[in-house]
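A single protein chain has been removed from this complex, and every other one stays in its place.
As written, the chain order gives the labels A and B, with residue 1 at the start of each chain.
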Amino acid sequence: MADTANAGQGADGETRRDFLYLATGAMGLVGAASVAWPLIDALNPSADVLALATTEVDVSQLQEGQAITVTWRGKPVFIRHRTSAEIEEAEAVPLSDLIDPEPDEERVIKPEYLVMVGICTHLGCVPLGQRASDPKGEFGGWFCPCHGSHYDTSGRIRRGPAPRNLDVPEYEFRDDATIVIG
Amino acid sequence: MKKLAIIAAAAAFLGLAQAPVVQAAEEVEIPSHDWSFSGMFGTFDRAKQQRGLQVYREVCAACHGLRLVAFRNLADLGYNEDEIRSLAADYQVEDGPDENGDMFMRDGVASDRFPAPFPNENAARMANNGALPPDLSLITKARQQGPDYLYHLLLGYQDPPAGVEMMDGMYYNAYFPGHQIAMAPPLMEGAISYADGTPATTQQMAEDVTYFLTWAAEPNLEARKQMGMKVILFLLIFTGLLYAVKRKVWADLH
Partner (left out) sequence: MSGFKTNNRTIKWLDSRLPVFSTMNHHLIDYPAPRNLNYLWNFGSLAGIVLVVMIITGILLAMQYTPHVDMAFDSVERIMRDVNYGWLIRYMHMNGASFFFIVVYAHMLRGLYYGSYKAPREVLWGLGVIILLLMMATAFMGYVLPWGQMSFWGATVITNLFSAIPWGIGDALVTWLWGGFSVDNPTLNRFFALHYLLPFIIVAVVFLHLWALHAFGSNNPLGIDAKGPQDKIPFHPYYTVKDLLGLGVFLIIFAGFIFYAPNYMGHPDNYIEANPLVTPAHIVPEWYFLPFYAMLRAITFDIGIPFTGITLIDAKLGGVLVMFGSIIILFFLPWLDTSPVRSSRFRPLYKLFFWVLVVALLVLGYVGAMPPEQPWVTIGQIATAYYFAHFLIVMPLLGKLERPKPLPASIADPVLKPGPATNQ
């Protein structure tokens, strides 16, 4: 029916119609995509979650040799006030001994304070070593009980299945004793 | 014709269904005020909102909470990060427990919400002659004709008409349902001195605080109306195209 009805108009009518269909279809696609975005974005972190994306820690009370665990973005962050012996030990390790070579000074802002995300880079367990009574592994740092990864006093992986050193989050010192993580 | 009649009937039904709800709440007629945020292109007024925040903090906050609003939200009113940080630090917020297991007070930070003026409902009633000052976070959405109601309520204190017996500790208000309100007239001429030097008349304060609280109740109002413009414009063009397509497709048939 369509062909006979449009026979007189020829190709011109066809093109105009095709253009109309294309334009409508394209607009429909654009519309569908614009509706999809808010629905997808709704699953991204919300404003109240983002507002808690930074954590402030007062380390003035933290004695040498002590460590604290704080929560940052729902994850444990280890802050250790290292003794000079620990710092020396960390700095003295030759890079060739390391699984994931990284010098100690690249992992700290002030050598006394080591700040790391306390999640084993193997499969996400929380390593032991924060409390005085905890096993600290063979390198005096941290020990992951799940699969036996040993970390040194700079939080670098020395033995075990973990592929990387413990991650260092972005942080800064607002003043001498206040660390802002994130 | 019949289609129109049905559409009209449906529309009338919606209209009818709404109308009595308005009347039923209270018989008081609330005059409408001219707000910059009403209408399709409505936007807030930053200066008025900032003054309104000052009215809230210096007058309302003594009794009324604003628990759903966080200090970080004040960025919407045009405050920068430092201003928000120092404003938040004016407030003491309970945190804890610390390592001894005790709760402690600390300065507020941007992610905190406005602290409540009373620890709980009973304390609030105790301090207010048995009345509970409502939280103001949603007040303009929780009342019929919210912004108009709030504005006129704040200015609606009068001497009771002859023959009206006032209960103890109550004030006569022309716009409050039942006319007997436990809240003393909150706004006094010149009670606060605005940071921007605007004379603090009662009308000015009532209007400013309504701007602020309307934002507090519906912080996405501007974004909503702006997005609405785009969406409806898009849909009008798209539906126009669909109409043309429908005519073309059906042309075969007639």
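Methods note: a residue touches a chain if its C-beta (ideal position, glycine included) is under 8 Å from a C-beta of that chain, and two chains touch if they have at least 3 such contacts.
Only a predicted model underlies this, so the values are computations on that prediction, with no experimental measurement involved.
Shown as candidates are B:Gly108, B:Pro133 or B:Gly146; the residue that touches the absent chain is B:Gly146. On the side of subunit B, the interface with the absent chain consists of residues 2-3, 6, 9-10, 12-14, 16-21, 24-26, 40, 68, 73, 134, 137-138, 141-144, 146, 177, 217, 219-220, 224-225, 227-228, 231-232, 235-236, 238-239, 242-243, 245-246, 249-250, 253, using the contact rule stated above. For subunit A, the list of residues touching the undisplayed chain reads 38-39, 41-44, 46-49.
Note that only the chains that are shown with their structure count from here on.
The touching residues of subunit A, counted against subunit B in their complex, run 1-2, 5, 17, 20-21, 23-24, 27-28, 31, 34, 47-48, 51-52, 56. By the touch rule above, subunit B contacts subunit A in their complex via residues 70, 72, 109-111, 234-235, 237-238, 241-242, 244-245, 248, 251-253.
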